[in-house]
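Only one protein chain is missing; all other protein chains are in place.
Up next, subunit A:
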Amino acid sequence: MDQYIHGIAVAARGVPVTLIISLVAVLGGLVLGLLVALAKRSKFKILRGIATVYVDILRGTPLLVQVLILGYGVPQLVRAITGMQFNWEPLILVGFIACGVNSSAYMAEIIRSGLQAVDIGQTEAARSLGLNSRQTMRYVIVPQAFKIIVPALGNEFVTLIKETSILSMVGIVEVTRRGTLWASQSFQSFPAYIGVAVVYLIMTLTLSRLVSYMERRMAQSDRS
């Protein structure tokens, strides 16, 4: 039993890193995703094309491969081109960028569906009042779309927390990596990875509850 408790304790030490990467990635992904979603609605064909290719590539390749390209491939490429030493410093940057960019492709689709779900009459009313298309987006459409997509965003956050485990492959010491390190040193593989699993479960369940609470709160302000 002691090994299991110890396994959980070891994995828990990785929680701050896992959470900070997930949080940065979800926020970065949200901002990037919004830009991509807007590009997809743009009247310029080129912009729409770029956005489509961006989403296709990121959703069509495994996150693990993207992480390996960014973590190992990119430094080598930079060294080859510039002849200068290049390492990701601090290493956590790889996590921020890879997970943020990857998530932005999924966010873009979520946001696009949210924007589409806002009644066209809202746009017409805002434009009729003299708001330009940007102001209409910012003050009328996006706030309503955001409310619609909160559950989907929450799910994306939960997914991200789990997917950051992939970053252990490039040596970022988050929850999974803590477990792996302890397992290889103590040969307690089963308790180590059970501990890792329990820690992920606690994070994702807590977050899911938090999201459904927020959802209920937001629905209330509609009726008051």
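Operating definition for what follows: contacts are C-beta pairs under 8 Å (C-beta built on N, C-alpha and C of every residue); 3 or more make two chains touch, one makes a residue touch a chain; residues count from 1.
One rule holds for everything that comes next: contacts and distances are computed from a predicted model.
Asks: Assign the chain not included in the display its UniProt protein name, restricting the answer to "histidine kinase", "Stage V sporulation protein AE", "NADH:ubiquinone oxidoreductase subunit E" or "Amino acid ABC transporter ATP-binding protein".
Replies: "Amino acid ABC transporter ATP-binding protein"
Asks: Among A:13, A:48 or A:127, which one is in touch with the chain left out?
Replies: Here the residue in touch with the unshown chain is A:127.
Asks: Out of A:3, A:113 or A:135, which touches the unshown chain?
Replies: Only one listed residue reaches the unshown chain, and that is A:135.
Asks: By the contact definition given up top, give the residues of subunit A that touch the hidden chain.
Replies: 119, 121-122, 124-132, 135, 139-140, 143-144, 147, 221-224
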